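To start, I am sharing the structure in question, which I have written as structure tokens.
One protein chain is absent from this view; the other protein chains keep their places.
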Amino acid sequence: MRLPCPICGERDRREFYYKGAAEAADRPAPEADEAVWDEFLHLRDNPAGVTRDLWYHEAGCCSWIVVTRNTITHEVLDAALVEDQP
Amino acid sequence: MADLIAKTPLTGLLPFATSDLTCSELEFASITSVAPFRGQEEVVSEALKAQIGANFPKPGRTTGRAHARVVWSGRGQALVLGAAVEPIKGAAITDQTDAWACVALDGPGARDVLARLVPLDLRDGVFARGHAARTLIGHMHAVLMRTGPDRYGIMVFRSMARTLAHELKSAMEAVAARG
Amino acid sequence: MGFSGFRVLKEGLTGNSGWTPQWRDPAPKDEYDIVIIGGGGHGLSAAYYLAREHGLTNVAVLEKGYLGGGNIGRNTTIVRANYFLEGNSQFYSYSMKLWEGLELELNYNVMHSQRGQISLFHSDGQRDVFVRRGNMMRSQGDDAVLLDREGVRKLLPYLDYDNTRFPIYGALYHPRGGTARHDAVAWGYARGADQRGVDLIQNCEVTGIDVANGAVTGVQTTRGAICAKKVGIVVAGRTSQVAAMAGLRLPIESHILQAFVTEGLKPCIDHVISYGMGHFYISQSDKGGLVFGGDLDMYASYAQRGNLPMVEHVMEAGMTLMPMIGKAKVLRSWGGIMDMTPDGSPIIDKTGIDGLYLDCGWCYGGFKAVPASGFSFAHLIATDRPFEAATGFRLDRFRDGYGLMDEEGTGAQHNLH
Partner (left out) sequence: MRIADRGLIDRSRSVPFTFDGTRYSGFAGDTLASALLANGVQVVARSFKYHRPRGVYSAGSEEPNALVTVGVGGRQEPNIRATTQELYEGLEARSQNRWPSLGFDLLSVNDLAVPFLGAGFYYKTFMWPRAFWEKLYEPAIRRAAGLGALSQEHNTDIYEKAFAFCDVLVIGAGPTGLMAALTAARAGADVILADEDASMGGRLLGETEEVDGQPGHVWAADVVAELAAMPNVRLMSRTTVTGSYDHGTYGAVERVGHHRRRRPGLPLECFWRIVAKRTVLAAGALERPVAFRNNDRPGIMAAGAVRAYANRWGVSPGRAVTVFATNDSGHRTARDLMDAGVHIAAVIDSRHDAPDLPGVQLIKGGQVCDSQGRRGLESITVRRPSGEERIQTDCLAVAGGWNPSVHLTCHMGGRPVWRDDLLAFVPVEGAVAGLQAAGACNGAFSTAACLREGQSAGRDAAEALGYRGADAPLPEAEDDPYRTDRLWSVAGKGRAWLDFQNDVTVKDVKLAATENFRSVEHMKRYTTQGMAPDQGKNSNMSALAVLADATGREIPETGTTTFRPPFVPVSVAAMGAGGQGTGFAPERLTTSDVVSRDMGAPMIEAGLWYRPSFFPRKGEKTWRQSCDREVAMVRETVGVSDVSTLGKIDLQGPDVGAFLDFVYANRFSTVKPGRVRYGLMLREDGHVMDDGTTARLGEDHWLMTTTTAAAGEVVRHLEFVHQCHCPDMDMRFISVTEQWAQFAVAGPKSRDLLNGVLDVPLVAEDWPFMTCGPVSVMGVAGRLFRISFSGEHAYEIAVPARYGESLFKLLVEEAEAMGGGPYGMEALNVLRLEKGLITHAEIHGRVTAYDIGMQRMVSQAKDCIGKTMSERPGLMDRHRARLVGLKPVGAVKMITAGAHLYDKDADPVRLNHQGYVTSNCFSPTLDSVIALAFLHRGPERMGEVIRTVDHVRGIETSCEVVDPVFFDPEGGRARG
């Protein structure tokens, strides 16, 4: 498996750490409802198809990356730095 | 009272050579990490240029020359090898001189040895002289740079010097045994 | 038709002409009291116990492919009861008791083999954690023996004791742990459920769950609509999708776990060995193949196949621990879909919808749970109350923080358990 790091280019999967669904980057306000925090931390769409998830180029440039990927085919559709996300 | 005695990371572990390949320790007078603060990339690059004659490198590249080389070492970060760096306004500077075990792998077949350890495309058109990468060597995080047609620089954390030497030696022996 | 050695002899002498189907292939009826979605190990087991324990036989199991085609047929067949957290420990202990009577219960040889499971440790700190585990096991009447390095050497003389990366300090030995023939477990439960009147319906994919006024009324399938008073979802690997049909969003992320089997070899590994430092576990099947596995590939996936970095990691772990397996050749690798939860422990619970029940989140520990999971799920569906040994598997524990069962201690990141 190869992933396109926006900084380093295409690299072997073994250079990356995987965290999970991209919503882990969208932290709720501290005072948000318990249910909102439960959604953020625990509940997942977990799609069988296109998903967005967070990878860390740990053995590379140390960027956190949002990868848009298909969980059935493993096709990679996009990769972008989390920092550059709107 | 005696002075403190300095010891390099690979003392006693290298050099090592096979018939056409050598692996030896690289010693830099200093290694300094330079990380420009937000929006200071240009300023810092200019300051570096003024100080040591080399700009801040683009990702995956080195700048400068043997005794004052700047190697890109990650997101918003580079290592200055050799030349001392005075504080630069607009950048976080840390002394990393003692943090790295540095090795030069030199000779025909160097790429074959690296192919046993590094998950990178090292073909000429892809990883040319002046290129650098953060990657893995074996299971170790590394900085890899190509400094000549058959010459590469490899850096790993100091504490892993013995493992690095062992991995390189095994790969060199296996390559040599194929003849 | 009963199975026995006598029967095998008799059939053998009469040309093996008297064998009959081990289960029927009924057409789905329009309505059942209970529909179980998912004909895997847990679903078949639940159906069996609904009939066996609760006399509920107007039950259908709907399977989109073939019976036992999911993780029950794609695992490393390990059966153990060595959990240490309240909630898990009693459940797996109960499951072990069911395993120990399973052949006679099902009249099916599932080859449950209590060859002993050995969990190695590599530091004093790890030893202390294993002792805590062993004490939990012992305090509920299960078996756990602390072995020192020499004790391990006696049982496993072939490990590398001198030159391995993480030296072996000792092990927690669980003599009742072992393996079972995974497919046979599915088939045994299927045959037992079928014999008691449960309809096992293959090639029948559920495409919708019908809910009216907050209560389930049935399911839509590729073979037509089926009404049901109660519906149980037990579809590891597709849990999130099926639950979404009822509007549920679950604390699950699905991941690949690869496993491997070598060519058949003469007996050399007599136990189940767990090597935590390398995320590696191994046993030898009755056919002689070394069956082993490692950690998740670590990225969400439904592909049922993995990639080389984890393959290599597993093999390297095997080589540092037991370099005698180096010349065994890997014949086949495969990947299962693991429904990972935020604490690494499962869910058997009601949902917010009346009559809709959930049995999921088995991470990569589902095989050994098959008997007790089915038993507990059947109890929940039949009585609307959780079975005592499974009360910890609440769906909302993550939200309120009560009774989290994070055996690994790695926190609310699904893939780390």
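The chains carry the letters A, B and C, assigned in the order they are written, with residues numbered from 1 in each.
Convention: a contact is a pair of C-beta atoms (placed from the backbone, for glycine too) under 8 Å apart; a residue touches a chain by one contact, two chains touch by 3 or more.
Every value quoted in this text rests on a predicted model; they were computed, and no experiment measured them.
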May I ask you to name the displayed chains that the omitted chain touches in the full complex? A, B, C
Just to verify: which one of B:E25, B:E46 or B:D121 makes contact with the chain not shown? B:D121
When the complex is taken as a whole, what residues of subunit B touch the one chain not shown? 1-9, 33, 35, 37-38, 76-77, 91-100, 115-116, 118-123, 126, 138-140, 157-163, 166-167, 170-171, 173-174, 176-178
Hidden partner interface residues of subunit C, rising order: 3-5, 7-9, 11-13, 15-16, 19-25, 65-69, 73, 86, 89-90, 103-104, 107-115, 122-125, 127-136, 138-141, 144-146, 157-158, 160, 163-167, 172, 181, 183-184, 187-188, 202, 262-268, 278, 284, 286-288, 303-305, 307-308, 311-312, 314-320, 323-334, 342, 397, 399-404, 406, 408-412
Missing-chain contacts on subunit A, rising order, are 1-2, 10, 12-13, 17, 19, 24-25, 27-28, 30-32, 34, 37, 41, 54, 56, 58, 62-64, 72-76, 81-83
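Assume only the chains that are shown with their structure count from here on.
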Could you work out how far the Cα centre of subunit B sits from that of subunit C, in whole Å? 48
Determine the centre-to-centre distance between subunit A and subunit C, using the mean Cα coordinates as centres, and give it in whole Å. 29
Show me the residue ranges of subunit B that touch subunit A in the complex, using the header's touch definition. 59-60, 74-75, 119-120, 133-136, 141-142
Could you please specify the touching residues of subunit C with respect to subunit A in the complex? 238, 240-241, 249-254, 298-303, 307-309, 342, 398-399, 412-415
In the complex, the residues of subunit A that touch subunit C are 1, 12-14, 18-21, 34-35, 38-39, 41-48, 51, 53, 55, 69, 71-74
